[in-house]
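Each remark here refers to the structure printed beneath this line.
Left out: one protein chain. Kept in place: all the others.
Letters A and B mark the chains as written, and numbering starts fresh at 1 in each.
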Amino acid sequence: MNALLEAQSVGHSYAGGQLGCEDVSFRLYPGEVLGVVGESGSGKSTLLGCLSGMIEPSQGSVRFDAGGQGLRDVFSLSEPERRLLMRTDWGIVRQNPRDGLRMNVSAGGNVGERLMAVGARNYTEIRGEALDWLTRVEIPSGRIDDLPRTFSGGMQQRVQIARILVSKPRLVFMDEPTGGLDVSVQARLLDLLRGLVRDLGVAAVVVTHDLAVVRLLSDRLMVMRQGRVVESGLTDQVLDDPQHPYSQLLVSSVLQA
Amino acid sequence: MTQNLLKLRVQNLHKTFTLHGRGGIELPVFQDVSFDVASGECVALVGSSGSGKSTLLRSLYANYLPSSGKILINHHGNWVDIASVEARTKLEIRRETIGYVSQFLRVIPRISSIDLVAEVAIAGGSPSEKAMEAAVGLLRRLNLPEHLWNVPPATFSGGEQQRVNIAMGLVRPYSILLLDEPTASLDAVNREAAIELILEAKKQGAAIVVICHDEIARDRLADRLFDVSQFKAAA
Partner (left out) sequence: MNSRAYHSVDGTYNFAYLDEQTKRMIRRTLLKAIAVPGYQVPFGGREMPMAYGWGTGGIQITASIIGRDDTLKVIDQGADDTTNAVSIRRFFRRVAGVQTTEETSKATLIQTRHRIPEKQLTEKQILVYQVPQPEPLWKLEPREVETRKLHAYSEYGLMHVKLYEDISRHGEIITTYDYPVEVNARHIMSPSPIPKFDNPKMAMMPALQLFGAGREKRIYAIPPYTRVRSLDFDDHPFKPQRFDKPCALCGAEEVFLDEVILDDKGDHMFVCSDSDHCRERRAAGHTGSRASDAADMGFVPTEGLN
């Protein structure tokens, strides 16, 4: 089986010499969930930007197997090709759902947009699929015509997820998917994500500072510090038997409930 | 079944924990551990508390990383060193070859006990109805009351959680089974049910490594004992 996403020595520095991330390499296969943990300044957000086609890395390459025809450098694609990729085969779940939703469009319109973007022209079918997905993310069907600003943070996050999954992407990037949510809401959301990722066989890269999130969602884990990956391996191994001093510090710092 | 076919070969395994947070204190556990387990065979790890039985068992599952040595797994007819292969292959081995019944059930919020068990079978390629049937069968044999099947196990007693654990480990035929105190929290009736299930798996050719304080259960299950404390690493 071919890798779905391949990062080769990905690195990016910001103008002024400030280091984002450096020398990150890995291969992600279909259906795998890779967690990336680190504290503020670890470079995980920069890495996510590079992997998801938002930031062109200053070093290294990010390659993706679009359409099953072999790995291609994401930044060698033309802009329309990359934009199409980001609307269909990829999804980015943003930390703040307001960044990932159209706030002046109804929940149904938000979820249906990706379908309309690739040519769906039957209103009833579009609405039907939107309803189906809203139900799968546990949003009551009566709210399909409501604007996202009338939803709670957790519900907005779920609409964002539905909006992305409707195009059946093969790869989803998540940036602090539970950030800012109440604990019980987080648990529900994580559970939903876990189920959806598993049912749909979606590969995912989950960037977070929260170890409980990666414990639940990811199979593999990379620990980042000051722009570099200090340890990587199976999630349970890195969390239960951390090797690197920083990983040990991180794991031991988590308060037990 | 193929008797006497080796499934697991541990070679010169060495484990030392290094606690960087404490100035780099080293905690040696064991060194030069070697043993083999064949299909249909059950080896019980014994040794005093702290001798590293659990550490060894977890290493076999790639949950702990050995400091050196090899853990060769007979994975689809090929020998694969689970300690050194890439993550993807480790995950594949866990999905398809090795089952692990831990002492503690990691609870996933909102998934019911029956679904937890069925999911394992589905991940192993079983269609949902058959997976559900198998899950029901096991929970019944383990005497888990039916009213608990649709409940997430977070609020279960130790014994109830343990039975869900066992069901998750046995619902599909793994070629290697790692069992960490499988009967610990069980009463006599349920212990018997668990032992029977494990013996059935053994009969079907599973190579089993078990840690079991309960000597009666251990005697029923194990063909031989492996004393880990003999391999205590020098400090």
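Things worth noting here:
By our rule, a residue touches a chain if its C-beta (ideal position, glycine included) is under 8 Å from a C-beta of that chain, and two chains touch if they have at least 3 such contacts.
The model shown is predicted, which means the values in this text are computed figures rather than measured ones.
Taking every chain of the complex into account, the omitted one touches A.
Among the residues A:Ser25, A:Asn122 or A:Thr150, only A:Asn122 touches the chain that is left out of the figure.
Touch with the chain that is not drawn comes from one residue among A:Glu6, A:Glu113 or A:Glu231, which is A:Glu113. Touching the chain that is not shown, out of A:Leu19, A:Leu77 or A:Val105: A:Val105 (per the contact rule at the top). Across the interface with the omitted chain, chain A contributes residues 79-80, 83, 102, 104-106, 108-109, 112-118, 121-124, 126-127, 144-145.
One rule holds in what follows: only the chains that are shown with their structure count from here on.
Our note on geometry: chain A versus chain B, Cα centroid distance of 32 Å, whole angstroms. Across the interface of their complex, chain A is touched by residues 17-21, 58, 62-65, 87-88, 90-91, 108-111, 119 of chain B. Looking at the complex, you find that chain A touches chain B at residues 27, 29, 32, 187-188, 190-191, 194, 198, 216, 219-220, 232-234, 236-237, 240-241, 243-245, 248-249, 252.
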